[in-house]
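My questions will all concern the structure given below.
A single protein chain has been omitted; all remaining protein chains appear in their positions.
Moving on, here comes subunit A:
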Amino acid sequence: MTSHTSSTPAAVARSDSYYGRPVIKAPSWSARDIAGYFFLGGLAGAGSVLAAGAHLTGRTATATALKVSSLTAVGLSAAALVHDLGRPSRFPNMLRVFKPTSPMSMGSWLLSAYGPAAGAAALTAVTGRLPKAGAAATAAAALLGPVLATYTAVLAADTAVPAWHGAHRELPYLFGASATGAAAGMALVAGPVHENAPARYAAALAAVADGAALRAAERRLGTVAVTYREGRAGRLMRAARALTAAGTVGALLLGHRSRIAAAGAGLALLAGSACTRFGVFAAGIASAQDPAHTVGPQREAVERRTTRSQ
């Protein structure tokens, strides 16, 4: 009831709120830092997996490029995390405890294990020294990478934010698919054409999984799904869909013929993945700011319980 003079009692009955103020608090995280972290963590993590595949199958140029990209991405993502802290100088407190109920704690430990592995993989690939240690680091980064790419979904979903928590089952798959798309895009941008067949397949598989996960999430969210379709989030999600589709089609049709076409398709995939993460972030903020998205689903839950117990 933002204005009780204009609302009739009947209209008030089901849409009660305290002057339209949000019930929960939206995170004060900056979109650039945290949605950026979601994107970069995914790019790094999935990139390490594709790098290991390229490494194993003798696609050396692509492997090296992806290892360097993963190291850069994880470095930037750690910087974004520290930058977003209210007290950046207290970043080391992140490793003060090991706490499985805190996705932020688990992520910090994961980053501190993955970061050095990605670093060693990249350095050995670039310098050509210590190939055995390099292979071990590549394998370690490839094992930790998928978790780095998907745990950020838990970081968002393990909150009271309706658009995130409501999709807590689907969000990890969306993030995994989006990360795979980004890494495939990077492989298309940075790898030679004769090595990019796996990246093209990965891009196509990721695009299909991305669409399916998002549809499943929207179905689950019911009325809250509107936060993914309207406003800033809606624009970002539509841009993500268009970019991912264009990048995938471009990669499949032209990616094996032209270096420039492959790079263009790769950039579109990278941008599509970034738009997905910024879109999910924006949907969460929008859902937290509207009390109807907090109260509505909770009322439905109460009513479901009441009918079941009758």
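What we mean here is this: contacts are C-beta pairs under 8 Å (C-beta built on N, C-alpha and C of every residue); 3 or more make two chains touch, one makes a residue touch a chain; residues count from 1.
Note that contacts and distances are computed from a predicted model.
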Given "4Fe-4S dicluster domain-containing protein", "ATP-binding protein", "ATP synthase gamma chain" or "ABC transporter permease", the protein name in the UniProt record of the chain not shown would be "4Fe-4S dicluster domain-containing protein"
Which residue among A:70, A:124 or A:180 touches the omitted chain?
-> A:180
The one residue from A:57, A:112, A:223 or A:258 touching the chain left out of view is A:57
Footprint left on subunit A by the chain that the document does not show = 1, 4, 9-10, 12-13, 16-19, 21-29, 45-46, 49-50, 53, 56-57, 84-88, 90-91, 93-94, 96-97, 99-105, 107-108, 142, 146-147, 149-151, 153-155, 157-161, 164-165, 168-173, 175-177, 179-180, 184, 197-199, 201-202, 205-206, 209, 284, 288, 291, 294-295, 298-299, 301-302
